[in-house]
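Only a single protein chain was left out; the remaining protein chains are all shown in position.
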Amino acid sequence: MKTPEEIFEYLKNEFGEDALTFEKGDIGDPWILVDAASIKSVSKFLRDDPGMRFNTLMCLSGLHYPKEEELGVVYNLHSTELNQTITLKVRVPIDEPAVPSVEAIWKTADWHEREAYDMVGVTFEGHPNHKRILLPDDWEGHPLRKDYVPQEFYRGVTTRA
Amino acid sequence: MAAILIHAAIPLTIILVYALVAIWGERKIAGFIQDRLGPMRVGGWHGWAQSIADLLKLIQKEDIIPTNASRFLFKFAPFMMFAASYAAFAVIPFSSAYIGSMINIGVFYLLAVTSILTLSVIMAGWASNNKWSLLGGMRSAAQMVSYEVPTIATVLTVVLVAGSLNLMTVTEMQAGNDTLGFLPNWLIFQNPFLIVAFIIFFISILAESHRVPFDLPESESELVGGYQTEYSGMRWAMFMLAEYADMLLLSLLGATLFFGGWNSPFGDFMGGPAWGFFWFMLKGLLLVFVMMWIRWTLPRYRVDQLMHICWNILIPLSFINLVLTALWEVIF
Amino acid sequence: MELTTILFYLFALVTLGSAATMVFSKNIVHSAFALMFTLMGVAALYVLLYADFLAATQLLVYVGGILILILFGVMLTSQGYTLSFKTITVNLIPASLISVGIAALLIFAFLTTDWTISEVAERTDTVYDLGMLLMGDYILPFIAVGVLLLIAIIGAILMSTRLSAENEGVS
Partner (left out) sequence: MIEVISKETGNKEMVINMGPQHPSTHGVLRLELVLDGEIITKVRPHIGYLHRCFEKYAEQMDDYAKVIPYTDRMDYVSAINQEHGYVIALERMLELEVPERVEYIRVIMAELQRIASHLLGIGAFGLDLGAFSPFLYLFTEREKILDIFEKVTGARLLYNYFAVAGLMRDVHPEFKTDTAEFVKTFRPKIKELNDLLSYNKIFIQRTANIGVLPEKVAFNYAASGPVLRGSGVKWDLRKNDPYSIYDRFEFDIPVGTGEVGTLGDCWDRYMVRVKEMEQSLRIIEQALDGMPDEGDVMAAIPKRIRAKEGEIYVRTESPRGELGYYIVSDKSASPFRVKARAPSFVHLSLLPAISRGSLIADMVAIVGSIDIVLGEVDR
């Protein structure tokens, strides 16, 4: 069982300072901000390293930060073997929201990533079935962005109540 | 001419009245088995008029024929199905005084006519032009063709003991009490192998009339409605009618072959044609009740398990049983 | 006209009409269902000839057995699952030659035969007589046919099990 700080130190030895930042809000869980390019290798390390063993991806959420004009992806990991938890975060600019997919590492990421793409528009590189999941394939826009305005008509049907 | 029409009308009346009662009865039985009341509103006492109300509703419903369906076959299938089960009633001896047609090959005729049922199911399944219907139709055809074999084998066992294909003759020889004096002279008590035969026969008729645990053709949780998926209104009602008629037909066949037909269980007491009809229907309806009871108790088999039961268990068993029965008859 | 006569013409009409439908239908499943009506019509004609056992056998074997096999065969071929079963005409010239030849033969036979119409006694014990004949005079052919069918069944089982075993080996 390691605390997030210890996990951060452990990761820093492996991946160096540049790719990782340790952050914490006023309340709640701290998280590690990971460079988008290295999220896949960090994930693989976290899953396979004997000191980490994060065998489950509990949750993957997409976020929109309107002030910074960035999109974020949050990975909540848990290790059932060592009973430790860590939150990873990736932030990418909104014009170029490409994040490597971790579907190959945790299968459960498949649908979560599709949902994140559907809702906030993060694109996951290397995802085998990169399509919308909840909304129809030809829907316009990503509803969970803060500046989202619903389209007026969908296939000739009004979207207003 | 008029005599023929009357002859034809009697089984039809019996089927129609029975269907109304049986549909209501099935719902009541289901209700009681499941700790509830079942239909209670229509007609006052225990919702006795529920089936009539349902019938009226079905008559009023729109007759929907899918655009891409094969129109003639789609329309024809339900009527053919009912005609097949109805035609088979001709050789059922309802009482010592009434049988539709006293032909010598009664049982054989019955089995031949009911084999048309299979075709009407395929017809309905294919003509609907729906994948669920087709899957249901094919399943059902495979099931009915397979289960015909043990049914025929067990019927043959009885014919072997009785020595006649005429159901009236079979019934007549079961009159009175046996040598011990307390058991009726029914075939099931005459030969121990006939008890086995009856069990196989009953399982097979459950499958032939699509009842749980063998109701795969219309299993609503897998195939939506099987071959009935696209049917509505009166055509669907015809299917239901045919299905209930089939249930009664096979139960009455069982009652004739194994339980003495219209013979009273108490020897001459309460005998005679009218009582004969009463006893016959009672025996048949008891078997129908057991079928309903099973329906509301058991889950359903999967299609490969169903075939396994038929080909690997029932068919070998029924043939072995046939041979053993023959030996028993030779020895005693 | 008598009822029997009316029925005879009715069933003859059904038989011929459905036979024509079977031949001329473009849809192979429609043909198969038309064949069913033909077979049933023939069965009804057997009944009118007092051959009740034969009629029931016709229903049980041809309608209840062989026709279902045909339908299964048609539906399980690679034609797809929907209504798009189509027949095409092949070998037009040889087929028409053969059918014309057979028709000529039948008409010739029909015209040259000396038809005598005799009153047939109504038979009630057809099954008994049949049984006596099969188990008496014709016991040897009966047994031989039985053995032949048994061999065929065993062969079919063997072939299908070998095929499925090979398939399993592949996959």
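Each chain gets a letter, A, B and C, in the order it is written, and its residues are counted from 1.
We take it that a contact is a pair of C-beta atoms (placed from the backbone, for glycine too) under 8 Å apart; a residue touches a chain by one contact, two chains touch by 3 or more.
Quick caveat, the model's predicted, so the values are computed rather than measured.
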| item | value |
| --- | --- |
| Interface with the unshown chain - residue positions in chain A | 24-29, 31, 55-59, 61, 63, 74, 76, 80, 83, 87, 106-108, 110-111, 115, 119, 133-136, 143-144, 146 |
| Absent chain, residues of chain B that touch it | 30, 33-36, 131-132, 135, 212-213, 215-216, 219-224, 295-305 |
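What we mean here is this: only the chains that are shown with their structure count from here on.
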| item | value |
| --- | --- |
| Distance from the mean Cα position of chain C to that of chain A, given in whole angstrom | 69 |
| Inter-chain centre distance, chain B versus chain C - centres from mean C-alpha coordinates, in Å | 27 |
| Residues of chain C touching chain B in the complex | 3, 27, 29-30, 33, 36, 40, 52-53, 55-60, 63-65, 67-68, 71-72, 75, 81-83, 124-128 |
| Residue ranges of chain B in contact with chain C within the complex | 1, 4, 68, 70, 73, 103-105, 108-109, 111-113, 115-116, 118-119, 122-123, 126, 129, 131, 134, 138, 141-142, 145, 148, 165 |
